[in-house]
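All protein chains but one are shown in place.
Showing chain A:
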Amino acid sequence: MDTWKIGPYEFRSRLLLGTGKFADLETQGKAVEVSEAEILTFAIRRLNLENPHEPNFLEQLDLKKFTLLPNTAGAYTAEEAVRIARLAKASGLCDMIKVEVIGDPKTLLPDPIGTLEASKILVEEGFIVLTYTNDDPILARRLQEAGVHAVMPGASPIGSGQGIVHENNLRFIIEDAKVPIIVDAGIGAPADCAKAMELGADGVLLNTAVALADNPVLMAEAMKLGVEAGRKGFLAGRIAKKRYASASSPTEGMIE
């Protein structure tokens, strides 16, 4: 069985699914089911006290089946991220945290300094830390030195659907990795998942590409298959690229 670990936790699925932007809870439930994701991300927000009992996706989940990965989305400083992480952990539901410190509202690219600072603090506080980061190999190394349990470089800006824009950077990060590398954000299509996994990533985290697809449930299945295809391709070992052709059929025994 091709399992993998993040900190002390072991998983079979290599597709991590976000839970934002779905049109309705029923579609979302089906998409989560067919994706076979074991790790689901959530955000922490104020409860709407004017309608505190509106249906909530988390409350419909069988929490024994899933590992929750709350994020620190919305944080623009390390302090804000740490505050959100502590609130998430105080729920008693999880000790994993997706550290996300944004540096710019237009691109939503991470602030590398705040990201590293928040990650350091949360590692020291005993969280299982998965850090969303720029696709910068040196920053990925610094995060690992700080003790994070997984590094999650973006493929491209959050929700952009551009796929992997810096393949070479991802390759460097993966080659250098001592913890799982999860390609997070910017995935648009199953081919992007396959590509990330073929490069040797340990997993893929996506949200918008499924939630806003014309058929989110079908896309969730397609993404699962993309991740699986890419993973198997990576394990199988692809052939080297060559400049010229190499015949697939025998060159001997030709009929004359």
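Just so it is clear, a contact is a pair of C-beta atoms (placed from the backbone, for glycine too) under 8 Å apart; a residue touches a chain by one contact, two chains touch by 3 or more; residues count from 1.
Criterion: contacts and distances are computed from a predicted model.
The chain absent from the displayed complex carries the UniProt protein name "Sulfur carrier protein", chosen from "Sulfur carrier protein", "Electron transfer flavoprotein small subunit", "ABC-type antimicrobial peptide transport system,permease component" or "ABC-type polar-amino-acid transporter". The chain not shown here is touched by just one of A:Lys30, A:Arg86 or A:Arg141, and that residue is A:Arg86.
Only one residue from A:Lys21, A:Lys65 or A:Lys232 touches the chain missing from this view: A:Lys21. Touch with the chain that is not drawn comes from one residue among A:Pro8, A:Pro52, A:Pro105 or A:Gly237, which is A:Pro52. Within the complete assembly, residues 18-22, 28, 41-47, 49, 52-53, 56-59, 68, 70-71, 73, 86-88, 90-93, 158-159, 185, 205-208 of chain A touch the chain that is not shown.
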